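All protein chains but one are shown in place.
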Amino acid sequence: MKYGYFPGCSLKGTGRAYEESLLPVLRHLGVELVELEDWNCCGATAYMAVDEGKACALAARNLALAERGGFQQLMAPCSACYLVLNKTQHYLDESPAMRRKVEGALGTVSLKLSRQTPVRHPLDVLLHDVGVEAIRQKVTRPLSGLRVAPYYGCQVVRPYATFDDQANPTSMDQLLKALGAEVVDWPLKTKCCGGSLTGTLPVAGLRLAYLLLKEAKKRGADAIATVCPLCQFNLDAYHDKIAARWEPVRLPTVYFTQLMGLAFGMPAHTLGLQRGFVPLELPAPTAA
Amino acid sequence: MKEIQRTIKYEADRVPGFGREVMSVPGCEKLKDCIQCGTCSGVCPLSIYMDHSPRQVMALVREDFKREVLSSCTIWLCASCYACTVECPQQIRITDIMYELKQRAIQEGFYPKRFPIPVLAQEFNRMVHDHGRISEGRLVTKLFLKTKPLEAAGMAGLGMRLMKTGRFSLKQENIRDRGDLARIMEAMDAPASGGNGKD
Amino acid sequence: MNKEWQPRLVAFFCNWCTYTAADLAGVSRLKYAPNVRVIRVMCSGRVDPQFILDALAKGADGVLVGGCHPGDCHYVEGNYKMLRRYHLLKRMLKDMGIEEQRVRLEWISAAEGHKVRQVVNEMTEQLRALGPLGLPQKFEEWDREVERLAADVHAREAADAAAACAGRTSAEEVTHA
Partner (left out) sequence: MANGNGNNRTSPERRPRIGFYVCHCGVNIAGTVDCAEVARYVGTLPGVVLSRDYKYMCSDPGQELIQKDIAEYKLERVVVASCSPLLHEHTFRTAVEKGGLNPFFFHMVNIREHNSWVHTDRAEATAKARDLARAAIERVARHKPLETKRVPIKPVTLIVGGGIAGIHAALTLANAGKQVILVEREPTIGGHMAKFDKTFPTLDCAACILTPKMSAVGAHPNIRLLTYSEVVKVDGFVGNYKVTIRRKPRYIDEEKCVGCQDCISACVFKQPKFTDEFNEGLGKRKPVYIPFPQATPQVVAIDSNVCLNFRNGPDGSRVVSDKCKKTCVEACGDRNAIDFTQKERFEEIEVGTIIVATGFQAFDAKRLPAYGYGRYPNVFTALEVERMVNASGPTGGHVVLRDGKTEPKTVGIIHCVGSRDKKTNRWCSRVCCMYSMKLAHLIKEHTHAEVYNFYIDIRTPGKGYEEFYNQLLDEGVHFVRGRVGEVTDWAITPEEEGKLVIRVEDTLAGVVRRIPVDMVVLATGLEPRSDAQEVRRLFNMSCGSEGFFLERHPKLAPVSTFNDGVYIAGACQGPKDIPDTVAQAGAAAAEALSLIDKGYVEQEPNTAFVLEDECSGCKSCIPLCPYSAIQFDDARGKAVINEALCKGCGTCVGSCPSGSIVQNLFDDEEIFSEIEGVLAYE
């Protein structure tokens, strides 16, 4: 299994731990990732707000690079990148005028968009290409006793539910169960983490992060598992501010790939776990 | 008691054609079908802070109250979670309409000067435009220096801790073919024969 | 008329589904291209391939056949019979060098007024892009050509006959000489 890999800016910055855990875990499962050469920022939510044409062209360049690189599929682990790349394809399909313009612009640097390169999220690939069973077989250190609240956030399921149920996604639940963890059912799986508002408008943004953490804690979770660097950041980095404004709700938020790595027996520091502000504590292995 | 304000709208407060213009943008057409049920506001995680609920924004756009809409904080509070778009019974792409309104507000300078969200959007784009990638540390630092120089100090603690965990750097990331990217963007700026891409 | 050329579309609609759908399109005031001329039959199964060929031969640029959806035929399965014929006819038209888009079979139920509009508009545009089929003109041309050929052959035969006659005389003369 070979995929083009579009890390996105966050996985090289605040979300480094995601990449640090994703790469070894996928390698361990026999999935080969080849980083897209000279990829650029997807545009995220900010670019759409200024100029949708340029936002499209920006994302389309990456799709064209994937095509030039001969990749049949592109993996985008960051939810924002995943959505933007998918959305761009939808947008170009729906608006022939925009497609003409974008193709023309790409043409000026000899890039072309002649086919659809499916953009996949790691959850999708792990569940549907690798399979839960294959993952279960790699588990050497089951996460028994760890109660995890799976948190999907917005953009992997909205507005395009391509690989999971929009209202009640379960792909991560299945993975976590395969790792031996206990899955906490909660109604906030797909609620918003505050996005970039945590930085720009903390009153509004941080409140959402606070409520998520509070509810997960209330439902007895030991940790929140996330699939998006921005969600991880918002739930991990602002504990001081949240405590100052509301109340302390300390709870570790980790990437699901970090949990996979741990269950596969990989050392915590190779999975970027030392980068989180709230450290994850695994329950002592029960004598069995 | 709060200060009283005139709330009546006169015909002169409208900018006739504004609604039609927005609704002619691809993806925004279905706004015409809005039945004002309020589902969008009901599912919006940020609606509780908005001066006009998303539903009201839809009504204001349709009735051409341009000034009211573009100066509303609602469009900037939208975090693009797409809950409204997914739940709307009329399948109106509310998130995309919010993007369209953000664009217009920026073009027409309709937001408060030090309001951080549009500044973030612009800084973000400038960085992508110049370097091809976002260096989150630099972006955030810039943003704070521009909008809330006083609070920037308050964020320093977070910055330090991020730096300690290796997640914060002021180093600028660059892509190799910056020239290519610039050329693509330039081509997008050029008025195409097929209109502005919004037809 | 020096007006721009307009494609001519002849349609055979079954009484129960597609003709009714076209009525519905009317009642709903849906607007579509005025290029279509509808001929009503009781069932699409009545449409003889000869009707289609005849329409093309008489100057239609395209022919549309509308019937009930599979399983919905008022007469149980007349539409299937038409479908079978349609496939055979398609093959034949291809051999004749007539573009595939010129003949089309569509299932349009009584509730699908909008589909009448969509199909007629689509087909009109396709025919416009293809340009005139112009079979009557071609027939005329072929007729003229055949006539010319015939005249030619006739002239040559006459000449040959004359020559033969002359030859025979000379030959006779030789033998007699």
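Per-chain numbering from 1; labels A, B and C assigned in written order.
The rule we apply is simple: a residue touches a chain if its C-beta (ideal position, glycine included) is under 8 Å from a C-beta of that chain, and two chains touch if they have at least 3 such contacts.
The shown structure was predicted, so the numbers you read here are calculated from the model rather than taken from an experiment.
Listed by label, the shown chains that the missing chain touches in the whole complex are A, B, C. Note that of A:L211, A:L230 or A:L280, the residue touching the chain absent from this view is A:L211.
For subunit A, the residues in touch with the chain missing from this view are 165, 167-168, 186-188, 211, 215. In the full complex, the hidden chain is touched by subunit C at residues 1, 8, 10, 15-17, 19-20, 22-23, 25-27, 29-32, 34, 37-43, 45-48, 50-51, 54-55, 58-60, 71-72, 74-78, 81-82, 85, 109-112, 117.
Seen across the whole complex, the unshown chain contacts subunit B at 35-44, 47-48, 53, 55-56, 87, 89-91.
Please note the rule applied: only the chains that are shown with their structure count from here on.
In terms of their C-alpha centroids, the spacing between subunit A and subunit C amounts to 59 Å. In terms of their C-alpha centroids, the spacing between subunit B and subunit C amounts to 57 Å. Of all the residues in subunit B, the ones that touch subunit A in their complex are 26-27, 45-46, 49, 76-77, 79-83, 85-86, 93, 95, 99-100, 102-103, 106, 116-118, 120-122, 124-125, 128, 132-137, 140, 143, 157-158, 161-162, 165-169, 173, 175-177, 180-181, 183-189, 192, 194-199. In the complex of the two chains, the subunit A residues touching subunit B come out as 9-10, 12-17, 38-41, 43-54, 57-58, 61, 91, 94-95, 97-98, 100-102, 104-106, 108-109, 111, 154-155, 158-159, 166, 191-192, 194-197, 199-201, 203-205, 208, 237-238, 240, 274-277.
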